[in-house]
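Got a structure for you, questions after.
Yeah, one chain of the complex is gone here, protein chain that is, but the others are all in their spots.
Entry: chain A
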């Protein structure tokens, strides 16, 4: 039986990027997903690549990841529909001005090139904006990808890099053997020297295979997309507290996000959208870009997002299990994912990553008494 150098479980942005760079670094890599590539969070998120919703601690990573997305054609080799454009975070009330000023300041200290601009200056940058805007954070490092193209782009890149791609192949369990791991998969047992668990919200049950208990909270983010309409905006728009993301794609659809919560869980996925919150999110979007009122809602859905106890990523070796690694649960993970996963691939390849990883130990609950 073949012994892979690395088996990756989970084919989202994290698992797929790590698999890609590990394979390019010379490893024999197999990638498993229970479904097609990038069909959960990595394929159904709003695609926003903004610094104005990024956590301060992640800013150095997000800035480098943004540069990766912007040059995806060079390193990934395929198009994910990335558009780099201006981003605006809006304040409509004095309280929001205060919040924005504080948050933009912290993010600027962390390296994001955000400047505060007046409402009229914001409307010069984004003519579609409501006159109700009092203050805005303006960041030139912003943009968006077309998330549903992620799977197709990575699929091509992984096959070109020689990764053994095992879509629609659930992994039921992983056993350390001393010399590596045995994966119990839907198509038989697979052996690998190293293993990377990159299952997003499913990292918790995956780590349980190795006897490690790491609680992962599941967020259920509601999203709305309009039918194609004539241009109503040209920037990525959010609000001070982060509860809106809004952009218009080149083909004319407008995607409204911001993390308004629907109903769902890890077992069932995003099962239900709450109408009051759909209406609230849409009202907020149309308050920011009034011309959007004339569009029609084509579709709404809910996608899962993973969050650790401190809302910072897990990316590094699994404590106490030689050869096992974990990567995921990155806040705004789609934005920062490619860079963090590439750092971890460097570590798996035995090199020193350019920036620190995110050790798992800090999040582990005390082992239960025997």
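In the analysis below, a contact is a pair of C-beta atoms (placed from the backbone, for glycine too) under 8 Å apart; a residue touches a chain by one contact, two chains touch by 3 or more; residues count from 1.
In this text, contacts and distances are computed from a predicted model.
Asks: Which choice in "FAD-dependent oxidoreductase", "Tryptophan synthase alpha chain", "Dihydroorotate dehydrogenase electron transfer subunit" or "Carbon-phosphorus lyase complex subunit PhnI" gives the name that UniProt lists for the one chain left out?
Replies: Missing chain, UniProt protein name: "FAD-dependent oxidoreductase".
Asks: Looking at A:278, A:321, A:345 or A:363, which residue reaches the missing chain?
Replies: Only one of A:278, A:321, A:345 or A:363 touches the chain omitted from view, namely A:278.
Asks: Which of A:70, A:85 or A:99 touches the chain that is not shown?
Replies: A:99
Asks: For the chain not shown, which residue from A:164, A:263 or A:349 touches it across the whole complex?
Replies: A:263
Asks: Any idea which of A:36, A:60, A:111 or A:353 touches the chain not displayed?
Replies: The one listed residue touching the chain not shown is A:36.
Asks: Mind listing the chain A residues that contact the chain we can't see here?
Replies: Within chain A, the residues that touch the unshown chain are 36, 39, 43, 53, 55-56, 92-93, 99, 103, 106, 132, 148-149, 151-152, 155-156, 167-168, 226-228, 239-243, 251, 259-261, 263, 271-280, 282-287, 292-301, 311, 331.
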